[in-house]
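See structure below.
Just one protein chain is left out here, and the rest sit where they should.
Labels run A and B following the written order; every chain starts at residue 1.
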Amino acid sequence: MKLYDYILSPSCYKVRLMAALAGATLDLRAVDFHPGGEHRGPELLSLNPGGSIPILVDGDLILTESAAILVYLAAKAAPEWLGRASAEDAAREQQWLSFSGRLTTSLGGARLHEMLLRPGDLAALQAAGIAALRELEAGLVEQRLRGRNFLVSDRPTVADIACFPYVALAPDGGVSLDPYPAIRLWSRALRALPGFIEMPGIHRLHELKPEPNLEQSEV
Amino acid sequence: MRSDTTGFWTPVALSADIPSRTVIPAHVSAGTIALWRSQAGQIAASADRCPHRGMSLSHGFVRGEALSCIYHGWSYGMSGHCVRIPAHPGLTPPETIRVATHAVRDAGGVVWVAEGTPASDPPSLDGLTPLRSLTIEADRAAIEAAAGVPANADGLIEITRDGEDLCLLLSGSQQSQTGVRTVVHVLVATGSHAPQRIAASRNVERLRRMAETASANGNVQ
Partner (left out) sequence: MTGSDPAPYRQAMLDEWYPVGLVSQLDRAGRHTALMGEPIVVAGDADGRPIVTGGNGRILPVKVRYGHVWSSVGAPTKDIFPIPEADQPGRRFVDVGVVRVRCSPLRAVENFLDIAHFPFVHTDVLGAEPHTEVLNYTAEIRPDVDEVWATQVKFYQPQASKSASGGITTEYMYRVPAPTCSVLYKTCPPRPSEWDVITLFVQPLAEDRCDVWPWMALFDDETSMTDLIHFQQMIFLQDRSILENQIPRLLPLDPGMEIPTRADLTSIAYRRWLKRHNFTYGAQLVAR
């Protein structure tokens, strides 16, 4: 499986993260998104006329929507990441996978504007991002009251991975995460999963490692 | 909570929202503080600024009984004293390197931070269980108007209507970029069941929309 990837893209990171958690191996092909704009060049447009990344190519199959890529990776390598134990779970999973598109547009748009100077109405993007964060917070509170720590069930699924990156990187676009305690706990639970990998802007949870015994002049 | 003239307790967060080995930002009238819980479960509050290079400590991490800065790993104990500078492993940090701390209480499922020197304990929340905290972009008056009742002396708004029982514990309001914001802790009757609690969470979302709409339209003084 070949992933057309960009280190700073939260959507590409979703795919790398899912693969890491599922134990799947990806062949990464770096795309010069910034400053080169390679995603709008002839080679990539022939794979994805929509001009976006990530793009996953597996034999004859070309996927250009990150939610679909997550589902594909999970179905192939780690079906326990699909939340389909009941009709309700399947619907919740689809609900949050679709919802993740709103996070991309709003929080992702604010981030691209603030960080990489892409055009956009910053105030409108931030307001839409805050509205989405409030919905996610309320959803997580309700799940916790049902005894479930994640968006679909009591274990993480593709829905959590689809929503996590743009949420965790909201401050890059000038949107604070301070007002959302349930999101903070959920984010921490995801970051503490075995096999979790970071992307720039998401720091290592150093508390998971014991304090090293430091000795002087060890170098 | 203004219980006397020398100081008061501000409810800044729910205990359940700060598990062991975590740090979060919290707001008191003086500004933002770093609120953290040690591995052993002790709660502590300090200034949200590492004196080394000014980095916000609420972005840091908690190991054992110390809070560390994410930037260079400088660590501070419960008392605020710097206990470790990783760049100089052999150095015992001088006593003068420290962060200001605040008295803090973990009572009734709520974390309270002292502002001034409170003469009494934080108010009792008997019969109530904390549900969630949320931030409302409005001041206390707008929230009281949306609730239809004023807060009592402990800062509690008790709403009983249409068979719903809901209690709001108001923190102090702070100025924000867009106006005034207030942190509100939602409490429900101890012993209530999940469906009632989910309904309470949805009701408070509705109340927030009312308060914010009224506030944005300038309907509240």
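The definition used in the following text is that contacts are C-beta pairs under 8 Å (C-beta built on N, C-alpha and C of every residue); 3 or more make two chains touch, one makes a residue touch a chain.
Keep in mind that what you see is a predicted model, and the values were worked out from it rather than measured.
Colleague: Just one of A:93, A:137 or A:172 touches the chain that is missing; which is it?
Modeller: A:172
Colleague: With the full complex in mind, choose from B:52, B:81 or B:105 the residue touching the hidden chain.
Modeller: B:52
Colleague: Considering the whole complex, not just the chains shown, which residues of chain A touch the missing one?
Modeller: Within chain A, the residues touching the omitted chain are 6-8, 30-32, 34-36, 38, 114-117, 171-172, 174, 200-201, 203-204, 206, 209, 212-219.
Colleague: Residue by residue, what part of chain B touches the chain that was omitted?
Modeller: Touch set of chain B with respect to the missing chain: 48-49, 51-56, 59, 69-73, 85-89, 91, 97.
Assume only the chains that are shown with their structure count from here on.
Colleague: State, to the nearest whole Å, the distance from the C-alpha centre of chain A to the C-alpha centre of chain B.
Modeller: Centre-to-centre distance between chain A and chain B: 29 Å.
Colleague: Quick one: in the complex, what on chain B touches chain A?
Modeller: Result: residues 13-14, 17, 19, 21-22, 24-25, 59, 61-64, 68, 70, 73, 86, 89-90, 131-135, 183, 194, 197-198, 201-202, 205 of chain B touch chain A.
Colleague: How about chain A: which of its residues touch chain B in the complex?
Modeller: Listed in rising order, the residues are 134, 137-138, 141-142, 145-147, 178-179, 181-182, 184-185, 188, 203, 205-207, 210-211, 214-216, 218.
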